[in-house]
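The complex appears here minus one protein chain, its other protein chains still in place.
The first chain written gets the first letter, and so on, giving A and B; residue counts start at 1 in each chain.
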Amino acid sequence: MAGSNDNDGAALDGTTRRARIILVAGQSSQRTREVLDTLRGFTNVIWPPSLEAALAQAGSNDVACLVIADDLREESIDEFLQEARELQRNLPIFVITDPDDVAEAVSAMRHGATAVIEIPPSYAALREEVARAIQ
Amino acid sequence: MKDLPQIVYVVDDDDAVRDSLRLLLKSANIACEVHGAAQEFLSGYDPVQPGCLVLDVRMPGMSGLEMQQELNLRGATIPVIFITGHGDIPMAVEAMQHGAFDFLQKPFRDQELLDRVQRALIRDTENRARLRHTDRIRERLATLSPREREVLDLVTQGKANKMVAGDLGVSQRTVEIHRAHVMQKMEAGSLAELVRMMMAVAPHR
Partner (left out) sequence: MRDMGGPTSDVLALLDATFDAVVIMDDRGRISAFNRSAEEMFGYRAADALGRNVSMLMTSADRMAHDDHLRRYLGGGEPHILGKGRDVRVRHRDGSEFSVFLSVGRIPNSNPPQFVGYLHDNTLRRKALATLERERQLNRLYLDLAQVMLVATNRAGAVQLVNQRALRVLRVDAAQIIDSSWVDGCVAPEDRGVARNSFRALLMSGSDEPQSCEYHVRASDGEDRFITWRGVALRDANNVATGVMLSGEDITDQRRAETEAHRALERMNNVSRLATMGEMAAGISHELNQPLAAIANYAQACARLLRMPSADMPEISGALEQISGQALRAGEIIRRIRSLVRNEDVRRESQDINDLIREVHTLLASDARVHDGRLELDLAPVLPRVTVDGVQIQQVLMNLVHNAFEAQGTDAARSELARIGNNGAAFEVRIATRPTDAGDVEVSVSDLGPGLAGEVEQKIFEPFFTTKQTGTGLGLAISRSIIKAHDARLGYRANQPHGACFYFVLPAHTEMPR
């Protein structure tokens, strides 16, 4: 398809997506703040205030990727992850974990994460994944 | 084939770990077969054998990840549980991205392993059932004539018979007849069921 670099660029599954929004989900916590801090160089970073708002955003075509920084107040990372995955089969979803928490990482992968990133220390890896997703 | 009992395959180069896993599975009344190297397992593996794999990541010669890729190439769907004495998140993520079913760090609690083995065995059963199901759908698809196939595709896209007639340049009556044959050959009770069948065999990411 033509014009893959402009607003009407085609996504992998053929749907047209103005995929610019970086969606960050997670309760107000230090880890979420660290994630938002790390993504400060990017434009269009949205951090919805509630579960409903987050899910609403996750379903839209404007979202380039979803970063789940922490549990939501209402439910766990894995639960939210599963719901988001059902809304969007092909959305890149990155889950943030504490370092060396392999069990949490594996669980996130089983529930549909695209990749798991340890914060700290992998701030650069997070930025790389997000940059790749918004291309 | 569904009458074959499930076997848990353990592949780990460390003698003590391998033997202790054998005993653990035996104590849980789970049938198992142990191997000390990837090649040893691969040379004797028959994909019709139901079960799951408990696989060490780092082994001399062919590693666990390499063996998983080899299985992918062969189109095997046996669920793989990776175990490792030195694991980190990047390794776990890579294994999962390549289709691993689960990933455990040594040492682990027996219940942890056994739970995951049980889940993997269930997944294997589901996989095989789905495979048989799609195999059957494909078998039935193969009995359709080219025209019937065309009708099927257009109808499952949601088009009304009139539109289909227009697309194919035939009469609506013809379409209705083809459609009836398709429903019969595919053993579908409704359009919705037909759509589900097509989705089941369609390639999806």
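Keep this in mind: contacts are C-beta pairs under 8 Å (C-beta built on N, C-alpha and C of every residue); 3 or more make two chains touch, one makes a residue touch a chain.
From a predicted model like this one, the values you see are computed outputs, not experimental measurements.
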{"item": "Shown chains that the omitted chain touches within the full complex", "value": "B"}
{"item": "Full-complex contact with the absent chain, from B:S20, B:T134 or B:N161", "value": "B:S20"}
{"item": "Listed residues B:D110, B:E126 or B:D153, member touching the removed chain", "value": "B:D110"}
{"item": "Touch with the omitted chain, as defined above, among B:G44, B:G85 or B:G99", "value": "B:G85"}
{"item": "Interface with the unshown chain - residue positions in chain B", "value": "14, 16-17, 19-21, 23-24, 26-28, 58-60, 63, 83-86, 105-110"}
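The definition used in the following text is that only the chains that are shown with their structure count from here on.
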{"item": "Chain centre separation in whole Å, for chain B relative to chain A (CA means)", "value": "28"}
{"item": "Residue ranges of chain A touching chain B (in the complex, touch as defined)", "value": "12-13, 89-90, 97, 99-103, 105-106, 109-110, 115-116, 118"}
{"item": "Touch list for chain B against partner chain A, complex", "value": "87-89, 92-93, 96-97, 101-105, 204-205"}
